[in-house]
Each structure stands twice: as C-alpha cells, then as structure tokens.
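Input: a single structure, listed below in structure tokens.
With one protein chain held back, the other chains of the complex are shown just where they sit.
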Amino acid sequence: MQNVMTICNYCGCGCGVYLCVDNNRVVGSYPSRNHPISRGNLCSKGWHLHQFIHSRNRLREPLLRKNGELLPVSWDEALDVTADALHKSRERSGPDSIGVLASAKCSNEENYLLQKFTRAGLGTNNIDHCARL
Amino acid sequence: MTNSIEELGSADVLLVTGSNTTETHPQIGRNILEAVDGGAKLIVIDPRRTDLAKEAHIHLNLRPGTDIALINCMMRIILDEDLADDLFISMRTENFIPLRDYLHRLDLDELSATTGIELKKIHEAACIYARSSKSVICYCLGVTQHSCGTDNVQAVANLAMLTGNVEKKHSGVDPLRGQNNVQGACDMAALPAVLPGYQAITDSAIRDRFQAVWKREIPAVPGLSLTEMTHSGKDGAIRAMFIMGENPLISDPHLSRVQETFENLDFLAVSDIFLTETAQHAHVVFPAASFAEKRGTITNSERRVQLCRQAIPPIANCRPDSEIIMELGKRLDCPGMDFESSDEIMEEISLLTPIYGGMHYDRLEQSHGLQWPCWNRDHEGTEFLHKYYFTRGKGQFTITRHQEPAERPDRTYPYTLVTGRGSYHHYHTATMTRNSKRLVREYPEALLEINAQDAKTLQLQDGEKVELLSRRGKVRITITITDRVQPGTVFSSFHFFEVPINQLTTSVMDPKSKCPEFKVCSVNLQKVKHD
Amino acid sequence: MNTNFIPATAVIREIIRENDTISTFRLELINKRVPFSFRSGQFCMLSVPHCGEAAISISSAPNALPLFDLSIRNAGELTNAMHQMKAGEQVGIRGPFGTPFPMADFANSDMLFVAGGIGLAPLKSVIDHCLFQSGLEADAVANITLLYGSRSPSEVAFTTAISSWKEQGIDCRLTVDAGDDSWHANVGLVTELLQKELITKNTKSLICGPPVMIRFVIARLTEMGCASHDIFTTLERHMKCGMGTCGHCHLDGKLVCVDGPVFSLEQLQTMDVMELGT
Partner (left out) sequence: MIDLQEMILEKDRLIPLLRKLKKESRLIAPVTNKHGDTLLSEINNIDRDTIDLDRQPQNSLKSFFLPQQEILAHYSVDTTGYNFTAPEAAKETIYFGVRSCDLTALLYMDLIFSKPAKDASYYDRRNRSVIITLGCNDPFANCFCEATNSGPYLDYGYDLQFIDLGSSYYVAAGRRKGADLLNKWDYFFRTVEEEDQKIRYQLFLEARGRFNRNIQVSHACHKLQEEEVAETIWEKLAGRCYDCGGCAYVCPTCTCFSVDDMAIDDSHGTRIRSWDACTSSGFTRMAGNHNPTDRTRHALKQRFLHKLKYDYQKHGKASCTGCGRCVDICFGGVDITTFIEMFTRDAS
C-alpha cells in the first residue's frame, strides 16, 4: 500500500489528497493535513474521489462509428480517421470550420497543448471551454 | 481570486454574493465560517436561503437579476453616510465623478423596491461592509451567469474600490472558480481571444513571440466562444469539432439548439473518461486516462499551480489527453508535438507565459504549489493581487445601470427558474460523481426546489413529479418543498442527464463575456396527471 | 477461516407473482456450509449479482424447509434486478439474522395480525407456522384474525395464501384505500377494521406495514386496552451486514438487526422510534 499525493479533481479549491494505491488500484482517498487548502479534511466528493477511477463504466478502448454504431478500434485507426476528418474539413471549409473545446478538468499542460494544436496545427482560434458554465 | 483562500479566515467582513459556498467550495466555506466564528460579520447576497445564508448576519435575498440595483443602492448609502475611502479613490482610481453623480440621481426607495429587499437591511449591510478595512467580497456564477454579468462584476468592483477594500491582505474581490482547473484552462488560453497568460491574440508582437517557438503562423482574429460554436446550428460555420473532457450536450444552455448543431456536424471526436451524452454523438471516441493515471499541473481558484502526481498507470487501453493531442498534431504536421513528459511541456509554458515564468516542476514538487504571477525562479509567487497597482494601472470606475433579465415572468410562464450546482454530492454533469456509489446514494435524483407557498397554490406534494416548461422545452422533475427558495422562484441543477434542465434555459448571453443567462428564465409548472 | 461475509448459493425454484410489484421467490440452498434453519420473524441478506445485498424477511414458515420464501417488492436497484430473474437462476443468501417472534408465548392466544402492503410478508411466516402447529396440537393457538390493507384492489398481494387461510378458518378482512367496481370488501384505512369485538384479554397483536400504519394501529390497539407486552411489530431498516456491526440500522442505542427486527411495544416505548411518531 502506497500513498500518492495529488490534487483533488473536483472543485476549484484544490485540496491536497493522498490516493491510496494497492496493487495498481486506487482504494482510498485521504486528506493532507499539512496542505494549505485541505488542512486535514475533504468534502464528501473528495473523500470518495477514488470511487469513479475503476468504475465499470470507464471507456476502455477507442471507438469509431461504423454503420451508426460505436465500435472498438485500434488507436491508430481512431487517430487516423480523426486527423483525416479534421484535415478534410480544413481543406473544404477553411480552418474556422473546426471548433475545439478544451477542458477545465484537464491539466494546464494538456490545455496548453490543445490550444497550441488548435492555433498552430489547425490554424484557428476557435477554442474555448466551460469557464462560464 | 485576488486573495488567498487562507486570508478569508482572518477578514473582518465577508460579503458573499451569488455563491453557495459551503456546498460548491467547501474549503472556502470553511474559511468563511472560521472567520464568522472568530467574530467577523457575514453578508450574503443570494435569492436562495443557502446554508451559508443561514449563518449570515444579514441575508439580502434579492429578486433574481437585480444585483446591480442592490450594489448601486449600497454605494449610494455609503456615499450618503460618508463612508467612501476618498484617499484611495483619488490615489488609485479614475472616473469616479461620473459614477458619484449617477448614484446621487438614484432613488433609494425605488432601488430597494426593485430588489425586493427592505431599505433598512441594505443600509445596515452597506455600513457594515464600508466601515471595515478588512472587507472581502467573494462572488461566483450567481453574479456572472446573467445577460448583464459583466456589469454585475463591474458593480462589485465599484463597491470594493469605493471603500478601498482592495489591494491588501484580507480585502479584495474574489471570483470563486468552479472546476478544479478552470483557472488553469483560462491561464493556458483555452479561450478564443488570448494566448497563454492572457496575452492578446490581436497583438502582433505577442503573436511573433509564440510563432518563433511554435514555428507556425497564428491567426490574428479571435475565434468563436463555446456557445457560439455549440449554437452554430444546422448550417452553421462549425462543421467539425474536437472535444476534450466536456459535455456540452448537458451543460450548455438551450439544449435543443446544441443538439441541432451536433446532429449536423460533419465530424465529431470526443476524448473523455466516460461515454458522456456528448461522446454518444461522436464519430470517434478516445478513452482518456483519468487524473490518477497521469502527471500534470492544475491551478486552483487562488491561482495556486499544483502538481498532480500519477498514482497508477492508465487503466485498460486508455491514454492521457496529452498523448492523444500530440498524436493528432503529428498526423496534421503540427510542429512541436513531441514532448516526452508534462515536465517538458511546462518548460515551454514558462518560457512563453510571463505569469508562469517561475513555474518549474522541481519547485512544484518541493512545495504545495506556487501562486501566479510567479515571474521567475527566484520569485516566491503572489498571495494577493493588485498590491501597489491594478493590472491596467489605475482602477476604473464605470457606471452600471440596472437592467431587467432577458426574460421576465408573465402569465404563461409565471415562475423564475434559477439553475446552478444543486448538490454538495455532485459535480457539473455528474459524469464522475454518478459513478461513485456513495455520492449517488446521497443524492440519487434531480430535484426542483420550490417554496411551500407556491406548492400550496399549485397543490403539489413533496416528492411529487411535475412538468417544468419554458418557451424552449420541458422536463419532468421531482419537487422538494423548501424554504431555500422564495415564492415565485424555483431552483434546479443540471447534474442529471435524465432531467436535462438546460432544455429550458435561454441562450441569451452577456454581450461581452459570452456567459449565458443560466440564472434567470421564465417557467411554468404543471402537475403530472397519473396514468 | 471464518467467512461470515461469504453468502451461500440458493436456487430460485419458483416465482409466485403476488401483484404488479411484489413477487415471492421460493428458494433452496445448494451449497450450505452449515445446516440452515430459521424462526418466523427472522430475515436474510439476499445477494443479487452485481447489486450487493439487501435485508429481506422470510415469508414462509420453517416447516416448509428446505424451501423458503422471500417476498420482494420492486423498489430499487437490487429488487428490480431480482424481479428480472427467472426460476433456476441463482442468488446468494446469508443468515438467518435477527430476533424472531416469541412463538412460545403465543400458545393458546387469540392471534390478531394487522398488515399493510408488503408488510404481510413477515407475518405470513407466523400465520403459516401457527396453522402448521394447529395441525400438530389442537391448542397451539386459539383464533386467528388477519386485517390486511392495500392501496387499491390491484395492489392486494398474497391472494393465494389468503384464500388458503380462509379455507382453513382464518378470519381474513381486507380493505383498500380506494376501491373500484370490482372491489366488494372494505374501503378505508386498516385501522377502521380494528373493532372492539376482535380484542380479548388473550389477544396477541402482530403488526407490520408502513411506519404511519404501524403508528396508528398501535395507537388504536392501546386505546382499546391492549397491553404493550401483547403488541409486537417488526421494523424495517436499511442494513448492510445483518450482524450488528455496520451501524446502519441504529435505533436509539439498539441495532434492529440483532435486537430486532421484532420488538414488543413494551420495548419500543423506551426508545425514540419513527414508528411511534416520537
């Protein structure tokens, strides 16, 4: 059993929380006492932070719509199809025909990468996220 | 937030407006209550009698959408009582005289009538706020999610500047940020008009700096905002979308228009950890790694950039979003898509983003994070903003005038629906919380809060299902009778896909911030006839 | 290793549809580690695949073993999954748990059963047991009366059992909150059936149903002079273990799963109990 310090994934408070890891499974969440926000306690969501990680409903494979149905495919196929579709849309209707939504649930690095990809890769500034929702 | 969360605990007066803090920001609520228990005064502005409002010395339960009238009323009282901070106004602000003259022309009784709160209560609140030099204002989406959201924020800023309650420890104006990394997503420019660190996309010198690193030309014209994209419609400008970890088909206003857009896209790819309602519409779905399965930083409400450590490898065949983006980038010939770690990405961020200039992984690893602006390695971060100067120089007073919400109650739709996060146990579209057994047990279904008086008029029993209708759609929902809402107002959340409350909400937005008016729309309730 | 959280496997032998939402599942254990026996009033922890466990009272009498019945109302995730199951499929059983009815004290008594809806399930076990005893020894119990309330005629459950009881001489009086053209029995609350002539000095009353019903029936019986040690009820509470450790069924310092679920009014009067409206 190992305690890995991380930051809670729910609200903007940003509590320091230990994920208890046993055999590559997260089996608990425990507040950090020394962390300036959590100060030894979490809210109900934080105390149960570990519960959704291994949920049976997690997506496990890339999916591609074939004949109206989402079916598992390889990573390469899913990525190729996506890159191809974005490329086509850009060729046909211009870069501003593509819209990108980033996420307030993802990391700074991922958001940075996605806006870089949108601006430098796709050539549009159509990028936003749910800041106002 | 301009302040740090910890500072709230030592403030003398806390004015909380449009925030159900104990439920939505529990740790901030904890600091507020600690201040109250230590003798601080608490003023809560909220149409609902939230748990925090119950602890308030004064609860100003205004009619939804009358924030400006209320703040103007408070400012006028402060002027009348000679409680304005003249020295601060003359040294640090500009444009005060027009505001003063405007306030003097207002009629206090009229303002009080507009808000639905008796003048005496407003008077008392204004004096408490203005008399202390350690007064802090916290606000949340209850202020911004209005068609006049930007003006609401300006009114709040006017109030703080009028009394000099900014620019020092324990006093300031604190927008509470909702999602764990909404602050960071903004900082990183997941926004249509800026580059990382809020640098204007229209500024060619700034673009040049980025172009030098990115090796590609960056378009100079600001892009479309989220609602402009999701409401672009059947033949709209948006033909293809890539969505990372968002669920607009539940979270966006006026859902039927969003559905129309999504059903007519040529292509939609979604990366998420669950098969959300939005992912169900996609052509391609990428299984993303959850926060526990990757490394990266997030920025909390007080601008604290913190390191999230990887606890386990990605489950099944999942991959971190960063890998997905880079793979797509490589396939579309985007240069600079070969980072080996999030550490390496941060190196590029700190190079291009001055406020993140001192954010280095080794420093974040050693600490509980650093608060931006953090200019360089020697800078220790910034506890509170606007010390010595405002971002734009002098603080700018701007006149804000009361404006009625886009929709007002009428005969057909006599009730006002306020939406927001409705439960302590759920988050946003609840994709994560509804996959947590305990949280589902605690709050299993969507509820509509209604006042006992209205329930009586409509002959509704607690726990009964009703049909809730607006001009745009209808949903079936279970009611809960409570004194949290005033007569004439009902409240619900958007956590439950079975009750897509945003079928009802309006797509009217604030013209500047593009923030939708989630807090006011007119609805009617109908008893559901038993089969 | 002692494995008190490992259920035994039971096969569903038969499913008896009692009404639109209640069915009785006749079960038989197939891999019991210890002999299985129980007494009327006890309950089991039922496992349904992927749904966890729920406490369900046993509705058949012990003499029917090795078969035993669980009568279940479709009211949540687990019970809904149970209602999708078919004869021949398997479920998990732990137990029996809890304090049963004090059957020995009922010898020679006039038995009055008052039930509402699914609340008849635990009492059914007692009624069947009384009838079985009567077959063995003439003075097992004296008269048996059942007052049974349902919300509507279509919700009347256990009709097969009730007709069989009637044939065996039990005075069964049924009532519904709201009747229809097909309904010829009483209309009104079950408390309205509680007439003076039903009560003797020798009456033991056993009540089970929704909390409000229990409260009003107890009040009425007390008013008619029934002693608190002659009134029994069985309480329903949320339970996770059945063994007195998980804490969910706490009741003013007691635990319903071990100290109950059967309580005499005499016991309940010393506690702060929802069913008494305190």
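Each chain carries a letter (A, B and C) given by its place in the written order, and its residues are counted from 1.
Keep this in mind: a contact is a pair of C-beta atoms (placed from the backbone, for glycine too) under 8 Å apart; a residue touches a chain by one contact, two chains touch by 3 or more.
None of these values were measured; they are calculated from a predicted model.
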item	value
Neighbouring shown chains of the undisplayed chain, as defined at the top	A, B, C
Of B:H104, B:R441 or B:K512, the residue in touch with the unshown chain	B:R441
Residue among C:T79, C:S109, C:T175 or C:S205 touching the omitted chain	C:T79
Touch criterion as defined above, residue of A:H35, A:R90, A:K116 or A:H129 at the omitted chain	A:H35
Absent-chain interface as seen on chain C, which is shown	1-7, 9, 30, 47, 49-53, 73, 75-76, 79, 90-92, 210-211, 236-238, 240-241, 243-251, 253, 258, 273-274
Residues belonging to chain A that touch the chain removed from view	1, 3, 5, 16, 18, 20, 27-35, 39-44, 46-47, 50, 54, 56
Contact set of chain B toward the excluded chain (per top definition)	22-23, 26-27, 29-30, 33-34, 37, 51, 54-55, 366, 368, 424-425, 437-438, 441-442, 463
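Here is the rule we go by: only the chains that are shown with their structure count from here on.
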item	value
Chain-level touch network, classified as line, ring, star, complete or other	other
Chain whose average C-alpha position is farthest from chain A's own	C
Between chain A and chain B, centroid-to-centroid distance (C-alpha), Å	19
Rounded Å distance between chain A and chain C, as computed from the means of their C-alpha atoms	50
Where chain B touches two or more other chains, by residue	none
Junction residues of chain C, two or more chains touched	none
Contact footprint of chain B on chain A as seen in their complex	4-16, 19, 21, 24-26, 34-39, 41, 43-45, 48, 50-55, 57-65, 70, 75, 78-83, 85-89, 92-93, 95-117, 119-133
